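Sending over a structure as structure tokens; questions will come in a sec.
Right after this comes subunit A.
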Amino acid sequence: MTSLLQVKDLTMRFGGLTAVDGLNFKVEKGTIHGLIGPNGAGKTTTFNMISGFYTPSDGAVLLRGEDISGLQMHEVARRGVVRTFQHSTLFAELTVLENALVGTHMPFRPNIFAAIFGWDRDDRDGADARARDALRFFGLGDLMNEHAGDLSHGHQRALGMAVAYASHPDIILLDEPFTGMNPEETKHMMGLMKRLCSDGITILLVEHDMQAIMGLCDNITCMSFGKFLAEGGPAEIRNHPAVIEAYLGGARHVA
Partner candidate 1 sequence: MRNLIIWIALAAGLIVLPNVLSFSQQEVLVFLTINILLVASYRLLTLTGEWSLGHVVIMGVGAYASALLTKTTGLPVPLGILAGGMVAALIALALSYPLFRMKGFYFLIGSFAAGEIIRLLWKRFRDPFGGTKGLKGIDPMPDFSVGFYNFDFFEPTSYFYFAAIVVGVCLWILWRIEKSPVGLTFHAVHWQDKLAQASGVNLRAYRTLAFVIASGFAGISGALLAHYIGTINPNSFDVEVMVFVLTWAIVGGTSTFYGPILGCVVLTILNEVVLRELGLEQTRPLIYGLILILSILFMPNGLESIVQKFTRRKEAGLMRPEEAK
Partner candidate 2 sequence: MFELLAQTGLNAVYAASYISLVAVGLVLIFGVMGVVNFAHGELFMAGSYVVVALYADRFVPFFVAVAAGLVFVGLLGLLMERALFRPLRDNPLGGLVASIGFLMILQALAVLGFGVRMEHIPPVTQEVIAFSDRVRLPVARLYVIVAAIVMLSLLWYFLKRTRFGWALRASAQDPQAAALQGISVTLTAKIAMFIGAGFAGLAGALTAPLVSVNPYMGHSIIVTAFIVIIVGGVGSLEGAVLASIVYAFVHTFVTTFYDGVLADITGLALMLIVLIVKPTGLFGSADRA
Partner candidate 3 sequence: MITKAFNGGFSRRMFLKSSAVTALGAALPNVTLAAGETIKIGFLAPLTGAVAAWGTPGLEGCKIWAERVNEAGGIKLEDGEHKIEFVSYDNEYDPAKARTGATKLIREDGVSFVMMLGGDTWPGVQPVADKTGMLFSTLLPSDLSPDTPTLLAPTEVHPIYLVTGVEWLAENRPELKTAVMCAQDDALGLPSVATYLAAFEAAGIEMQDEPLLFDPATTDFAPVVTRLLSTNPDIVCLDTCYSDYVHPICEQLFQQGFKGQIISATADFYDQIIAKTSKEFMEGFIFQFPDFDDPALNADNINFPDPNGFYAEYNKRYPGQWGAVSWEYASIMELWKAGAEKAGSVDPDAVLAAMQEGGKGQHAFGEAEWWGEELFGINNALVGDWPVVVIEDGKATIKGFKSIPAWYDKHGDLLIKHMTAYDQMWNQRS
């Protein structure tokens, strides 16, 4: 059975520098998959290639067997792969509700003619309901009319997730969601993610916070200097010599 998302010999060259070199890993449906590695390992570059932000120099990203590398970000999104951004990129000038409404763009495609004559009443109500569900799911139910720019840091991260969640994705790509969160917020966010997963949504997670990774992920891939290093469950990776060495530094050049 082909896995939901597969990365085959993925390579990315910026001029002379090879940021990602022949990477291979799979993400199974309904799992939470972690992608870890020391700084500069090429995690975010891989993430950007999967989400269509970059076009890979070589190799392919397969979604249910179909090669989606090189597609524009919105085409990747329309295939159910929705990403969030690192430092809480939001529509600061719009209200929280409106941010979530933008998220409902795909399930409730706006139609210009229907909009003028008001025939899209049910579409709008559907989108509105979906947006409110997503916001309530992430605990933002009572902040709907606030401006996104005025929210606290934690709330802004949650809103970023809510926008992605509002578009009914099959896979959510999370770009360091836990960075800058205190332990209590991290625990809360981990709970939410578990619920998302139980909802049937697959999650690919790029993260430094080992406590979150180990607590959440069913499967973890570790990268170093753009190359594949190791893969396996949380326990396996925690004790994997190459991973420890890569993180603790002084790593011999791995074959």
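In this section, contacts are C-beta pairs under 8 Å (C-beta built on N, C-alpha and C of every residue); 3 or more make two chains touch, one makes a residue touch a chain; residues count from 1.
Selection rule, in plain terms: all candidates are chains of the complex that A comes from, given by their letters.
Computed from a predicted structure; not experimentally measured.
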Touching subunit A in this complex, from the list 1, 2 or 3, is candidate 1
In the complex, subunit A touches candidate 1 at residues 51, 53, 72-74, 77-78, 82-85, 89-95, 98, 101-103, 105-106, 108, 110-112, 115-116, 118, 120, 123-124, 127, 145, 147, 149-150, 163-164, 167
